[in-house]
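A single protein chain has been omitted; all remaining protein chains appear in their positions.
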Amino acid sequence: MTVRVQIDDFDVGAELNAMRLSNLNIGAVVSFIGQVRDLNDGENVTAMNLEHYPSMTEKSLEGILAQAKKRWAIEDALIVHRVGELKPLDQIVLVLVASAHRKDAFAACEFMMDFLKTEAPFWKKEQTPSGERWVEAKDSDDQAKSRWQQ
Amino acid sequence: MTVRVQIDDFDVGAELNAMRLSNLNIGAVVSFIGQVRDLNDGENVTAMNLEHYPSMTEKSLEGILAQAKKRWAIEDALIVHRVGELKPLDQIVLVLVASAHRKDAFAACEFMMDFLKTEAPFWKKEQTPSGERWVEAKDSDDQAKSRWQQ
Amino acid sequence: MITVLYFARLKESLNYSTEEMELPEGINTIAQLKVLLAKRGEAWANLFNGKQTIRAAINHTLVNNETPVKNGDEVAFFPPVTGG
Partner (left out) sequence: MITVLYFARLKESLNYSTEEMELPEGINTIAQLKVLLAKRGEAWANLFNGKQTIRAAINHTLVNNETPVKNGDEVAFFPPVTGG
């Protein structure tokens, strides 16, 4: 169970293989990759900068991972989140969950993304043809999180 | 949107990258990998054979993919399923879904797995220390599928 | 004529994977075809007497007991699927 915050890109195939081959009880691995789109809220995005709160970020992600581990039967999990300058098609985040059966892996992976989106201290600033702008938080992300709290 | 049934292993990292780099509108990619566990229903599994109904299999998987495409906003999707002899830790199935936003990718990927598990004509025969046995279908898979039909 | 295919546990129990058969008068649905097959002997009866869940496909599409069978169809019988 690991979290990493890094400037460098990550290799999903290598991460997936390392996790799935580590444990003969793993029957299901679910991965989520978030990547930069060239369009957001109707404007072209040429680049973005991801700022974070260094001493809080890993603690926040570890907390999210620990919550998922309490709720579901997870064999292993990983969160990798990038910071710094990113361009369209660049990978931003990887969430990987391995479990004996698929239901736990799907639920835990989506849960972690919903909490990461609303609790982990990252902020995106986009560059667009009309200038820079901070990305606004979305109500849909709060709604996605609240599903897990009912 | 592709389905493949094959004896050979697949390279998840390569499939993921090919899909996610193909389209600047993709913001989320969810993957599911199913692999052989060394234990099932309390018995050690040393190997398994996956039989299928060749002329029906791809049609069935294409139908599942088409249903997912109707229900969610999907940019791209892939199903790869192996047949033949497999051992513990071998990959069995890959379902990959790319979409603009994560909710569609998670739902479509889980939907496709739940339908594949209950509709696609594959049958597993396991080798165990006490002999060969056909894997029994699970009620939990029928329940997982029925969630999508309410 | 119809083609009938058997898969997995059925193929093993019956020692039979495929056959061509004339569709007899009065056999118009999957349910009726199962009743006909169940009369072939003990192994067949065990599988087709209705106590086991046997799935059917016609021309590569899953169907139910009430689905009509007609000449030229490829009918397949198999246990509940266990892929993935």
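As written, the chain order gives the labels A, B and C, with residue 1 at the start of each chain.
To be clear about the criterion, a contact is a pair of C-beta atoms (placed from the backbone, for glycine too) under 8 Å apart; a residue touches a chain by one contact, two chains touch by 3 or more.
Predicted model only: the values in this text are computed from it and were never measured.
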{"item": "Missing chain: touched chains present in the view", "value": "A"}
{"item": "Which residue of A:50, A:96 or A:109 touches the chain not shown here", "value": "A:50"}
{"item": "Interface residues of subunit A (partner: the chain not displayed)", "value": "34, 50-53, 55-56, 59-60, 81, 92-93, 113, 116-125, 134-137"}
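Everything below uses one rule, namely that only the chains that are shown with their structure count from here on.
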{"item": "Chain nearest the overall C-alpha centroid of the shown protein atoms", "value": "B"}
{"item": "CA centroid of subunit A to CA centroid of subunit B, Å", "value": "23"}
{"item": "Intercentroid distance (Cα basis), subunit C paired with subunit B, Å", "value": "26"}
{"item": "Multi-partner residues of subunit C (at least 2 other chains)", "value": "84"}
{"item": "Residues of subunit A touching at least two other chains", "value": "102"}
